[in-house]
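Showing chain A:
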Amino acid sequence: MKIAIRSGAVISAAALTFALAACSPSNEATTESEAPEATATAAAEGSETAEATAELSGNLQGAGASSQESGMDAWRAGFQNMYPDVTVGYDPVGSGGGIEQFLSGAVPFAGSDGLLEAGEYEQAVERCDGDGGAYHLPMYISPVAIIFNLEGVGTLNLDAETVANIFDGNITTWNDEAIASQNEGVELPDTTITVVYRSDSSGTSENFTDYLEQASDGTWPYEATKEFSTAADQSIGADGTSAVVDTVTSTNGAIGYADASRAGSLGTVAIKVGEEYVPFSPEAAANIVAASPLSEEANGENDLAFAIDRTTTDSSAYPLTLVSYHIVCSQYDDETERALVTEFEKYVASAEGQAAAADAAGIAPLTDELSAQITEILDGIAAAA
Partner candidate 1 sequence: MSKRIDINNLNVYYGEFLAVEDVSLSIEPKSITAFIGPSGCGKSTFLRTLNRMHEVIPGARVEGEVLIDGVNLYGDNVDPVTVRRHVGMVFQRPNPFPTMSIAENVLAGYRLNNKRVSKSQADDLVEESLRGANLWNEVKDRLDRPGSSLSGGQQQRLCIARAIAIKPDVLLMDEPCSALDPISTLAIEDLMAELKDQYTIVIVTHNMQQAARVSDRTAFFNIAGTGKPGKLIEMNETPVMFSTPSEKATEDYISGRFG
Partner candidate 2 sequence: MTQSTSSPEAPAENDYGTHPGAAANRVFRWLSTGAGALILITLAAVATFLLAEAWPALAMSSEELGETVSFIKPEDGQSLMEIIGYLIFGTLVISIIALLIATPVAIGIALFISHYAPRRLAQGLGYMIDLLAAVPSVVYGLWGVAVLVPFLTPFYQFLADYLGFIPLFAPPESGEIFTGRVAMSAGIVLAIMILPIITAVSREVFLQTPTLHEEAALAMGATRWEMIKMAVFPFGRSGMIGATMLGLGRALGETMAVLMIISPGLTFSAAILQPNQHNTIAAYIALQFPEANAMGVNSLIAMGLALFVITLLVNMLARWVVSRRKDFSGAN
């Protein structure tokens, strides 16, 4: 269902119009000559009661990762509530499509589950005004849960090697010694394990395989990739998060991975971090970002492109976490565009915006420090002309 919407939605640059309306009659008189395309009627009529919040108007269009879709719905609603004259649109075409549209200048920001590649960084320098290039802002932090369907078992402790062995088909029954030894007191049946994975190309798969590759000490034989592959004989590929959850729910002995907010009543795995087993939680997910270094390829310290440290031993962190970014330019010469992008992104990074998306999509809200850091970067973009 998602596919149909994604592929059907084609954004044309021509549809993007930005207009900054004057906020009051007096203002209008003084700045009118400079104001580009003053579509002032709506704002002017409400001038008596107009507050600072009504100073923005126009149309902000983004495109990218479908993982952010439900979060983006919450942000759009919240932001439009603050600025009734602003329209925000987000086309969930996928990370690749979003980056492509961003680089071609069709949209002012993109949502992406992955980081820009070196070549794309270069293109971003050309695309953006000035020479600053583009920045990643980690707006959408979401733990990925390893879910399973095993009657009477609500949670299991597993280390990364065991998870890797299960998902690659080396461990085929639930009462395998490797599982049992980590879960004393849990009654494990001899049910065959059915591995359920995402058959579509997805950021969730990429984060999960990245975790397995980094943390399993070589047990996971593949590289991190958006296309999950497994040697498990008893495996089922399903298209999209919902299908994975449905398949796990309907298959006794199934194990899979999905956005934690969708785990529902299924059993979940507490993964071994350092010496402890850590279940997923918003706090632990946010902590892994704070505990991770920036990517070596990052575009300066304002580019918050994290190289998530899946091997961390900090047991307050949950390393199996998906970080999805908003990619923005470091400089926008168009005043309207700059105002819209920075104000919107500041709202997204704010406690209020993060709480809205946590309610709607189950994301892990940013830590206060990270939120403040992002706001500072956005202020910098807003100031740069």
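As a working rule, a contact is a pair of C-beta atoms (placed from the backbone, for glycine too) under 8 Å apart; a residue touches a chain by one contact, two chains touch by 3 or more; residues count from 1.
How were these picked? Simply put, all candidates are chains of the complex that A comes from, given by their letters.
This one's a predicted model, so the numbers in the text were calculated from it and none came from an experiment.
Candidates 1 or 2 all belong to this complex, yet only 2 touches chain A.
Listing the residues of chain A that touch candidate 2 in their complex gives 1-4, 6-7, 66, 92-97, 99-100, 113, 192, 194, 199-203, 225-227, 233-239, 243, 246-247, 250-251.
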